[in-house]
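Every protein chain except one is present and positioned as in the full complex.
Our next item is chain A:
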Amino acid sequence: MADEERSTALTVPTEAKKRRAPKAPELPIVERRNWLIHQHYIRKDYDTCKAIIKEQLQETNGMCEYAIYVQALILRLEGKIQQSLELFQSCAILNPSSADNLKQVARSLFLLGKHKAAIEFYHEAARLNEKDWEISHNLGLCYFFIKDFKNAEEHLNAALQINKQDKTFMMLGKVHLLAGDTDKAIEVYKRAVEFSPENTELLTTLGLLYLQLGKYQKAFVHLGNALTFDPNNYKAILAAGSMMQTHGDFDVAMNKYRVAACAVPENPPLWNNIGMCFFGKKKYVAAISCLKRAHYLSPFDWKVLYNLGLVHLTMQQYASAFHFLSAAINLNPRMGELYMLLAVALTNLEDEDNATRAYEQAVTMDESNPLVNLNFAIFLYNHGDKKRALDQYQEMERKVNLLRDNSGSFEFDSELMDMAQKMGTALQVTESLVWTKPGKDSKSKPNSAAATKTPGAPLGTNQALGQAMSSAASYNKNIQLPTGVSKSPSMPLEPEPDVENAPSPPSDPPGSPEPVEEVNPKPKTSKRKTKVEE
């Protein structure tokens, strides 16, 4: 091995070439810089990458397939989807047997919203490469977007069989949810969590689903897991926090909310929940501040308005409460409880005619909440209409019975029972002790009862839980609202002047004192309020 000879060959091979073939210059290999393009592309150094591609395309007269391919990928990242589509199509012309090129054409079509065309291309690509999870996954995605859930499910399952990927699980779960099959969705998420037990997004979604189904224990486990792996996951924080709130752990919930407040300082449901935490801790001024911030951030959220109305009723600011509640009714005119609260406010504003009308509306709207009828009965009794009061009382009993029949372990708020019993004696309905169960169970788990009260109400219906971002919001709204709703019946547990106290007081000793008397806790609360401020 003559070293020298080789060294000349190394250093001046161009000369050697020229000597050998003076006529035909060596053509550069088309793919010679593909690796370099790829290196820059994966390092996200797109400017250098584009420069190299340009050079490469000049050198090869546009015949370098990979350079065009990466150029198209970069264009797509820059949002020039139409241009990228054209380039991918020219790649497919240069190399018609590559499934990858077809996949990218389809992907660009998908991004342009041409789902059906994308599906065609994916099928074409699938013919070239059958065992590709990405094709199946993306096919599922396309079908999902054209709302063909059956096909979507099929293809996503096929993708999972080829290769398990978190995002396929996520998508499949979403498809099941949108198809209205929560149980299947839960199954999918369970499998997904088994496959990647540390994926906080999957854990949170599963937790929220359980929460929605009322399986609080399981929900809490999964949300807790999500929080262990990512203590800053604000979705999980909101959901877990609202659960704690439902159980009265306001301080713990507040701790969690503090983390979320750093991550998403402008999240309306978060501030709503914080507000209701303060409300639970009887810091009314802080509660109002937070709720008002939530209202400022999301002015058309009737739930925030509902809570604001509730807090103002508690603060005996009936005029303000009236405004918040009527705004809430304007936004959501189909909820009995809202009319009931409005009626309470109107009663205190001594507008009996309108209060009666509001109660009537509430009674026609509401289907399951006995509180509405009880309050109406009290109101009617106080205004001397004993007969109609009795009607309402019986209606309330019917609802109570219904609730108890539907769920055996139904527990009622003790305040509600007390009041109902008093009302019963006042109306001389003796045999009516529907709630024979003593109040102690209800005290142990007061709010779970309150929470289960709501599923029938419109709260449960507007959950678009598939949508990642909004889901947390809507979830916790759903949860937090129960607290809001339950506030009204359950607040009495922590003895304090309460919403429905306001109309009910008259019934305490039947018929005698006027509502005004009940207003005397006023000074107390005002003291508290000033404390909060300092």
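Simple rule for what comes next: a contact is a pair of C-beta atoms (placed from the backbone, for glycine too) under 8 Å apart; a residue touches a chain by one contact, two chains touch by 3 or more; residues count from 1.
The rule we apply is simple: contacts and distances are computed from a predicted model.
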item: "Phosphatidylinositol glycan anchor biosynthesis, class T", "Translation initiation factor eIF2B subunit epsilon", "BBSome complex member BBS1" or "Cytosolic 5'-nucleotidase 1A" - which is the UniProt name of the missing chain; value: "BBSome complex member BBS1"
item: Hidden-chain contact residue, picked from the options A:Leu36, A:Leu128 or A:Leu390; value: A:Leu36
item: Options A:Lys80, A:Lys167 or A:Lys386, residue touching the unrepresented chain; value: A:Lys167
item: Touch with the omitted chain, as defined above, among A:Asn151, A:Thr182 or A:Ser289; value: A:Ser289
item: Contact partner of the left-out chain, one of A:Ile81, A:Leu102, A:Ile274 or A:Leu325; value: A:Ile274
item: Where the missing chain touches chain A, by residue; value: 1, 3, 6-7, 9-11, 13, 21, 23-25, 27-36, 38-39, 41-45, 48, 51-52, 55, 60-63, 95-97, 100, 133, 163, 165-167, 196, 198, 228, 231-232, 254-259, 261-263, 265, 274, 278, 285-286, 288-290, 292-293, 315-320, 322, 348-351, 522, 526, 529-530, 533
